[in-house]
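What follows is a short report on a single structure.
The complex is shown incomplete by one protein chain, all other protein chains being positioned as in the whole.
Then we have subunit A:
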Amino acid sequence: MTAPNSAERKACWDARDHLWKCLDDNDDSVASCQRFRTEFEAKCPAQWVKYFTKRRDFLKYKDKMQTEGFTPAQGPQGSRS
């Protein structure tokens, strides 16, 4: 399969941006943004859909770390003599 050209890349990025804006406005409710999700999946190669979905998760996680701070995981709890 040939790589997307410049116009196709832009179409994919625009669809992604519309989806992300909808998710931002609807508190990440995928149900409310189904239309955008379908368009996004149509305009972007499957690998890119996976990549951008992971990227959004990462960006949200990063935001959360920056606003809420980081609590280190508790180590193994258990009695040790």
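Simple rule for what comes next: contacts are C-beta pairs under 8 Å (C-beta built on N, C-alpha and C of every residue); 3 or more make two chains touch, one makes a residue touch a chain; residues count from 1.
By definition in this document, contacts and distances are computed from a predicted model.
**Student:** Name the omitted chain as UniProt records it, choosing among "Mitotic spindle checkpoint protein MAD1", "Transcription regulator", "Synthesis of cytochrome C oxidase 2" or "EF-hand domain-containing protein".
**Tutor:** When "Mitotic spindle checkpoint protein MAD1", "Transcription regulator", "Synthesis of cytochrome C oxidase 2" or "EF-hand domain-containing protein" are compared with UniProt, the left-out chain turns out to be "Synthesis of cytochrome C oxidase 2".
**Student:** For subunit A, which positions touch the chain that isn't shown here?
**Tutor:** 1-3, 5-6, 9, 12-13, 45-48, 50-52
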